[in-house]
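Read through the structure below, which is laid out as structure tokens, and then see the notes.
Just one protein chain is left out here, and the rest sit where they should.
Each chain gets a letter, A, B and C, in the order it is written, and its residues are counted from 1.
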Amino acid sequence: MKIAVIGGGSSYTPELIEGFILRADKMKIDEIVLVDIEAGREKLEIVGGLAKRMIEKSGLPIKVELTFDRVKAITNADFVLTQFRVGGLDARACDERIPLKYDVIGQETTGPGGFAKALRTIPVILDICKEIEEYSNDAWLINFTNPAGMVTEAVHKYTNVKAIGLCNVPINMRQMSANILEVDRDDVSMSFAGLNHLVYATNVHVKGKDVMDELLQGIIEGKNMNMRNIHDAPWEEEFLHALRVLPCPYHKYYYMMDEMLVEEKEAAEQRGTRAEQVKEIEKELFETYKNPDLNVKPKELEQRGGSLYSEAAVSLITSIMTNDNAIHTVNVPNNGTISQLPDDVVVEVTCVVNSEGPRPLQVGKLPTAVVGLVQQVKAFEELTIEAAATGNRHKALLALVNNPFVPSSKVAKQILNDILEENKQYLPQF
Amino acid sequence: MKIAVIGGGSSYTPELIEGFILRADKMKIDEIVLVDIEAGREKLEIVGGLAKRMIEKSGLPIKVELTFDRVKAITNADFVLTQFRVGGLDARACDERIPLKYDVIGQETTGPGGFAKALRTIPVILDICKEIEEYSNDAWLINFTNPAGMVTEAVHKYTNVKAIGLCNVPINMRQMSANILEVDRDDVSMSFAGLNHLVYATNVHVKGKDVMDELLQGIIEGKNMNMRNIHDAPWEEEFLHALRVLPCPYHKYYYMMDEMLVEEKEAAEQRGTRAEQVKEIEKELFETYKNPDLNVKPKELEQRGGSLYSEAAVSLITSIMTNDNAIHTVNVPNNGTISQLPDDVVVEVTCVVNSEGPRPLQVGKLPTAVVGLVQQVKAFEELTIEAAATGNRHKALLALVNNPFVPSSKVAKQILNDILEENKQYLPQF
Amino acid sequence: MKIAVIGGGSSYTPELIEGFILRADKMKIDEIVLVDIEAGREKLEIVGGLAKRMIEKSGLPIKVELTFDRVKAITNADFVLTQFRVGGLDARACDERIPLKYDVIGQETTGPGGFAKALRTIPVILDICKEIEEYSNDAWLINFTNPAGMVTEAVHKYTNVKAIGLCNVPINMRQMSANILEVDRDDVSMSFAGLNHLVYATNVHVKGKDVMDELLQGIIEGKNMNMRNIHDAPWEEEFLHALRVLPCPYHKYYYMMDEMLVEEKEAAEQRGTRAEQVKEIEKELFETYKNPDLNVKPKELEQRGGSLYSEAAVSLITSIMTNDNAIHTVNVPNNGTISQLPDDVVVEVTCVVNSEGPRPLQVGKLPTAVVGLVQQVKAFEELTIEAAATGNRHKALLALVNNPFVPSSKVAKQILNDILEENKQYLPQF
Partner (left out) sequence: MKIAVIGGGSSYTPELIEGFILRADKMKIDEIVLVDIEAGREKLEIVGGLAKRMIEKSGLPIKVELTFDRVKAITNADFVLTQFRVGGLDARACDERIPLKYDVIGQETTGPGGFAKALRTIPVILDICKEIEEYSNDAWLINFTNPAGMVTEAVHKYTNVKAIGLCNVPINMRQMSANILEVDRDDVSMSFAGLNHLVYATNVHVKGKDVMDELLQGIIEGKNMNMRNIHDAPWEEEFLHALRVLPCPYHKYYYMMDEMLVEEKEAAEQRGTRAEQVKEIEKELFETYKNPDLNVKPKELEQRGGSLYSEAAVSLITSIMTNDNAIHTVNVPNNGTISQLPDDVVVEVTCVVNSEGPRPLQVGKLPTAVVGLVQQVKAFEELTIEAAATGNRHKALLALVNNPFVPSSKVAKQILNDILEENKQYLPQF
């Protein structure tokens, strides 16, 4: 059992390593290979050192390897985990800054920012998939790389790799719901449906009792249902009751677009964009990781965001390895699950997972109150993926025009020009 | 053969009368009944007088009757034409003003303005339909009342009346295309698909030759493809080529939202909203109509807008009466025509029309570049119709949240409050 | 926690009682009410006596009540189980005999026989549902009454009762597969999709390994994959490999129609139809049940058929009561699960079951090799249900014409006439 982690030098890696250690009783791992690009050599060595010390401390017979040879890492892997970031935090800062110039939400994974990230990332993931097809064709690709939904859809549309897109939003929504309802997370049963970073919890039960109204009331009263990286604007009470499904924290960019934009612009001016803040956090994190006496995941990592990522990832892998039919919310091909979306797009839905992989619980029709937004954003995503894979500028322009944050074709064109210019080195396809 | 015109006192009526006179060789009309509400007595009498003089001049054996008794007008009618305006131009001015307060497009038939008009109009049309079901159940309802798509959908969802929604946008797009291409309108074959005031011409042929690129180029070069009541912002060249279908003039509110809003606000301040301008035009028109020597449609009516309405309407009625299988673009139940929309919604599509009514030419899938917007707006429409028919405030709020012009649930709520307040007298259902 | 069993005098009841006793650790039952019609008084008293002795022996604090008052039984029940048989075994014998007169398969639950049973049963289940709506509107209806798919579909189409149709075919297929593969049933993961008595296992895994070919090979080599009440004609080897999904035993009537018909006719002549054989078995069973010393389920019951019914039923109820997210294959509304069938029909598919009830695992498209038959039979079922609920003779005729066993509209009409004549007393709707 071999696991390859692409983007192994990420600051998240200790989270993942901790996850594997904690689940060691459920699945036997022989080898973890952390692979990164030359430009990330320093980070990989720091993180890799910590990973080795963590495993050593655990006493588990797991081999940890570091490499810059991606094919070597992929060869014969059972699972390939992708958590790389093309262009690093500098590119992200750029993704956040460009839209703001035009009074448009600048966000890492949604809107024009997510669009730019998709253009940079999709060609790389398709290259990785070619290698998987050649060197470990039965491997599962577990993709954490954002925009996770679009990246996973590109893999399904253009390759034969068995891919699952994973995001920590659903597991966090469930955890926060448990906190609000003051019960254990295991007692909260939630069904999710939508797209990555645009997912709704369509029902919430505790021990068989529908507690949606109770939960929404808690949120309205100010209890936490937010992600660390998103401005915590309060939900409008009547709207939430009218909707009567639980939107995800990223929905704030859509349902409070004006307010979120104002906050973003202020924040960018005063504290820098989120990427710029993360850069600071990362710098400190890597300093901490360097400590040769450190052999556990440091507390500070929780500041970084990515809460519960490791738990989501490791329990997903466990379900595949142990055939346990557990329920996970992941990104998979739609294939009729949400009947108002095309079959070949990727959706984020609740699935039963076993050794055959994830199988969605049927959704049928999304409520009219949410389906339009999901369809509009999916059209944006489909056009983005096509543009990223083919380098077709017309498709790229149409993608941006379709994004709900973008007010006009003129602004779409300006943003597109800026993105193509600033990311030139990462976008050979254009 | 009896035709009832509800809202018979409208300034458009002479247009319609002229249409019937011009087509007199194709269909024999026995009686035209113009009906209006008491509050419109003066207008009805003025317009009715002109209508009678026009018919008299034509020498045709058509009886023109004026009445304020709607049931009497409807009884035994073969066609019921609806062109009424609940609340008149004052209500329209209000629809245009309220959204502007919140920096949102204020437009008569789309966005929150169209939403308000739907709330006022749908209960009235449903009352009319109850009368048709009782007093002339085999009659065709030809609905011109805006928002024509939503009003027609309400009729199909809540009644058994045979209804067709008619708009002059498609026929004008075809006429303007003929002008641009310098050919006869009859030589231009265009397929339309979408929603009312959100319709696309998906292909354009002249004598079997695809001339879409030529047409788009003409538009980019500034040739006229606009409606009189819409600010003539020029289309962005690259966008139009990328789209490669022809949007309708109302699409400017979506694809140039920022620019259109700026213009609207300026116009409202300097010249009044469009409703306020129309009021002036109408005043003068009615003065002209009063002239007892006038017995033809006055030229000034063309200033009013509504170009080619009469032609569209009268030729549609002719197709039903004469079973001629002519092609018309009208609003009909979708029933699978556009496969990405629900069966029971109303769409604006190209149809073959004969004595059985309109039958859509199959569309299949709209291009990804346009489908998202159409689906988002249709969700807005479905929620609006449900709110109008039931008086459910939550549905009304969700409708506005789903409208692409509205930036947040907070603004949606503010606009909703204003609309419900200002239209109180017309909205007993709330 | 109260369970009402309609048709409580059935010979299957001891099976059910045993099931409740065996699961007593998982769910606490307060009361079991067995209800039957006056005509079944003797049977109810015999079976009820045995049931009481079984519970007594178990030492569990469960109250067993017998009644002929259906409303009383239903009032405040948490679960209503239906296992009644309108017209008893005599009507069944008739269902089996009539088609044979015309050289058409005569079978209890499929073909014209199942059609006749549906006509008799659906009006009764709809009456029961009215009572549930009134006297225990939150109760779950677990329907075992055949034709279980059609009966459950009728409930969903014409009532608001929460109904699940249950059949022992899927659980037996899984058990027999385990036997063939020589593993524990719990290690066999199978996905089912189709209709009741027309269900396919679309994949079979053991501990994550695809074992479909191995299983099919075992069947071809003669290992048992059959139900006791169906003639065990061997599957054609090449066909099974070509199909590469596992048909259910009832599929033999479709895929070996000629051979099954020949056998049925011979059997009917020599040994009587299946109903006539069962009558004998039942007679003996009830003799056994009468024994006042008997306080366990007698072995002879296994001869009767209905293998694993109790296990399927009791574990399904357990999942609803304990919210355990276990996987069951049951009959539920399609709602997009099989995308080539209408939303409002009932299908037999693999579901996750918890306190919210069953939720299907998404199927998407059935393979082309099986979808046509499923669609044809579903059309037959839809027409049958409509005929049963409305008494429309034209729909009844069209239903039979659509049944794959029926060779012509003429034969359909002859069979229909015979069925209506012979079942007159049970078909007031016609």
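In the analysis below, a contact is a pair of C-beta atoms (placed from the backbone, for glycine too) under 8 Å apart; a residue touches a chain by one contact, two chains touch by 3 or more.
Remember, it's a predicted structure, so these values are computed and weren't measured experimentally.
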item: Missing chain: touched chains present in the view; value: B, C
item: Candidates C:Met227, C:Leu246, C:Leu285 or C:Ala412 - the one touching the absent chain; value: C:Ala412
item: Contact partner of the left-out chain, one of B:Asn76, B:Asn137, B:Gln362 or B:Thr390; value: B:Gln362
item: Identified contact with the non-displayed chain, of C:Leu285, C:Val347, C:Leu361 or C:Leu398; value: C:Leu398
item: Contact with the hidden chain (one of B:Gly59, B:Gly208 or B:Pro428); value: B:Gly208
item: Residues of chain C in contact with the chain not shown; value: 236, 238-239, 241-243, 255-259, 340, 368-369, 371-373, 375-380, 382-383, 394-395, 397-398, 401-402, 404, 407-413
item: Those residues of chain B which, in the complete complex, touch the missing chain; value: 189, 191, 203, 205, 207-209, 323, 325, 327, 335-337, 339, 343, 352, 354-356, 359-365
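Here is the rule we go by: only the chains that are shown with their structure count from here on.
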item: Euclidean distance of C-alpha centroids - chain B vs chain C, Å; value: 55
item: Chain centre separation in whole Å, for chain C relative to chain A (CA means); value: 45
